[in-house]
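Worksheet: the structure to be examined is printed underneath.
One protein chain omitted, others in place.
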Amino acid sequence: MMNFGFKIAPSATINLDNVDMEKFTLLHEMEPDVYKCMACGSCSATCPAGRFTGMSVRKVILDLQRGREKEAVRMLKGCMLCGKCSMVCPRGINTRHLILSVCRIYNEDKQ
Amino acid sequence: MIYQGKQKIWSEYQKEIPDDHWFYVRSCIRQNFFPGAEVMFMKICRDLLGKDIYEAAHHTTCGGIAYHCDTIPQETVMTIVARQFALMTEAGYENYVASCITSFGNYIEILETWNEFPEVEAKVREMLWKACRREFNKPKYVAHASDLVYKFRNDIAARAKFRLVNRKTGEPLKVVEHIGCHYSKMFPSKGVGGAEYPYVLCGMIESWGGNVIDYPERRHCCGYGFRQYHVKANRGYSIANTHKKFESMEPYHPDMIITNCPGCPYFLDRWQYAISELEGKTYGENGYGIPVFTYEEVAGLVLGYDPWDLGLQLHQVAVEPLLDKIGIPYDPDEKYRGINHKDLLKPEIPGVLRCC
Partner (left out) sequence: MKENIVIIGGGIAGLEAAGQLIRLGYSPIIVEKQDHLGGHVAEWHCLFPDMTPASDVVSRLTENVSEANIFVNTEILFINHLKDSYNVMLSNGISIVTRIILFTTGFRLFDASKKEEYGYGVYDQVITNRDLEQWFSTGNDDRVNSRELNAVGFVHCVGSRDEKAGNGQCSKVCCITAVKQAIEMKQRFPEAQVYCFYMDLRMFGKKYEDFYISAQRDYGVRFIRGRVSEVSENIEGKVIVKAEDTLAGKPVKVTLDLLVLMAGIVCNPDCTKVASMIPLQMDSDGFLKSRDNIMDITGSSRSGIFYAGACTGAKTVPETLAEARSAALDIHNYITSSRI
């Protein structure tokens, strides 16, 4: 094996074929409204933790569907459960309840 | 795959290619990478088909590499190109054929720009006059050399000694075709078959007996990408593109790859070695790579030219397994002998990629 001083750059592409949706399906059963998110971003805009920790409910919902569960769970650690996001969500998603369900489903194996 | 669907698209992208009297301009790099390719083009056109192909000793780079690396302004490239056109005009030709894909794209782009902005053309004419006291007519037709070989593909097939067929099984060879980005992606109507499903190499492969493979990353760049490769820190992106293509074509077990660009065959060939060193992976049979050719080299092979006269010993990936498959004779002892049996010296054998 030679050292050329460079390596094959990893691809940034999300391959949806390889995303395991098992947990998300479970989440959807518990929280049917999770699919109602239309990524407007008002939850993130109003989040008091977001500007310091990167917490964003919008990104959590997206990441969970793109195979980036670890990132999503890590992000949720910044949440203080203040409920501001529930107040602003135009789709009426109970985000506080959703966050707790995400923690329950995805934290089981201590990611 | 619906073949008729592709045929319908091909029929919409047919360009006019005059039969004879061409002014030929070579590529900057092909003679180093694939020394037999351009010679073969001249031999086929002049000796075999009796065409009038003229070359001027004073022609230079078209400036395309510098332009695409963003190191010279477009006016400079245009003036270089204007000088090439002046050489054509002085030699009494109207049909201009380029060996290089990027040159071809460069010429087309510049002519289209002059069409849209005549004041730019006027300025370039003035600059050329001030720089070297030359004047030019714009070419009537601009073609890439692969357009001409495409046009003559059936004449070549009629004179062929070999076909792209597995001698043992009688099956057509599985051939990957790869088109240089600048051939038709900028101006789809200027390429035979358009940009999404170019026909220029498919036509040769079909005519010479092979089967074309359409794999998912067929349209993807070879990985050269000028700046991506020229800056060492970016070479990881360059090779990642090549790697993506090979991973995508692997399930089809291609016998060979044909290209029509100076950079593509070089990178598809040499990066197979680099990938084998980085990942321990090879894509051909029995630890070999997938041999990569220019279309002129393939034309030379089917016409029965000696593989070593075609310069195939300069390829990284060994071509011998393919020559055996087709049944093309070769002398292993002559592989690294040059003109008058001069010893060219044998290269070191790589650790992972199997070579002859």
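Just so it is clear, A and B label the chains in written order, and each chain counts residues from 1 on its own.
Convention: a residue touches a chain if its C-beta (ideal position, glycine included) is under 8 Å from a C-beta of that chain, and two chains touch if they have at least 3 such contacts.
The model shown is predicted, which means the values in this text are computed figures rather than measured ones.
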When the whole complex is taken into account, which chains on show are touched by the absent chain? A, B
Filtering B:178, B:218 or B:270 for touch with the omitted chain leaves B:218
Among B:183, B:197, B:266 or B:293, which one touches the chain that has been omitted from the display? B:197
On chain B, residues whose C-beta touches the chain left out of the figure: 1-2, 5-6, 8-9, 194-197, 214-219, 251-252
Can you list, in ascending order, the chain A residues touching the missing chain? 12-17, 21, 25, 28, 32-33, 35-36, 38-39, 58, 62-63, 65-66, 91
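Note that only the chains that are shown with their structure count from here on.
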With centres defined as the mean C-alpha position, give me the chain A-chain B separation in Å. 47
Touching chain B in the complex, chain A uses residues 1-2, 4-11
Quick check on the complex: what are the chain B residues that touch chain A? 232-233, 235-237, 239-240, 243-244, 274-275, 277-280, 351-352
